[in-house]
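Only one protein chain is missing; all other protein chains are in place.
Presenting subunit A:
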Amino acid sequence: MNRVHNSLIDELSYDLDPVRPMRISGGLALVALAVVATVVLVELLDGLWRGVLAGEASPVFFITNGMLALLGAAASFAVLRMASPHVGNTHDGARWSAGMLALLPTTALMMLGIGGFAAAVMEDMYGLGCFLAGSAFGLVTAGALIVWLRRGAPVSLAAAGIYTGIAAGALGSFAFGLACPIDDIGHLGIWHVAPVLLCGILGRFAVPPLVRW
């Protein structure tokens, strides 16, 4: 038994090349770059809403986009940590942030009532467009996180997939949210939060096969 293992150890030692350890700071820089690229893309394709600087945006605009950005950061951080496996890794920050984001559709439901909420879902002519655009812009962040996971050694594949999706959906929706001038709770609490849910589900199934090792 030892003879076989020792020959393997000899081979592996012989093949050893220096490597640069994967540091979380490198991953954070990659995600930051992806977010900047997404915002630039939104500006080029749709144009950011200038009314924000002119003081026209409502508090809900800042709260929603701030929560999306924070959830995106927390979920991204969880994914970056998953690339370096460790018994004892936890992802409570991302979990709590996701729970907090659920406050937005809940608030919309409480403020509008069931009828008003249903109307906001069925009759908002810009809602579906925001939902699809927010999800699509998430692809940039998703790509960056998948690249990082493929370089790493994720051992919790389902969780890595879900959090990659959540991060992508949140940051994509955040970036597109900067271009959307509709700033009432009915629109933001439904159509700008929905990409997080969709991307989380898609990530659960699409990401694991891409990062399995």
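To be clear about the criterion, contacts are C-beta pairs under 8 Å (C-beta built on N, C-alpha and C of every residue); 3 or more make two chains touch, one makes a residue touch a chain; residues count from 1.
By definition in this document, contacts and distances are computed from a predicted model.
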| item | value |
| --- | --- |
| Identity of the absent chain, which is to be given by its UniProt protein name, from "Fe-S cluster assembly protein SufD", "HTTM domain-containing protein", "Sigma-70 family RNA polymerase sigma factor" or "ABC transporter permease" | "Sigma-70 family RNA polymerase sigma factor" |
| Residue, one of A:P105, A:G138, A:G152 or A:G186, that touches the chain absent here | A:G152 |
| Residue numbers in subunit A that touch the chain omitted from display | 1, 4-6, 8-10, 12-24, 82-89, 151-153, 155-159, 213 |
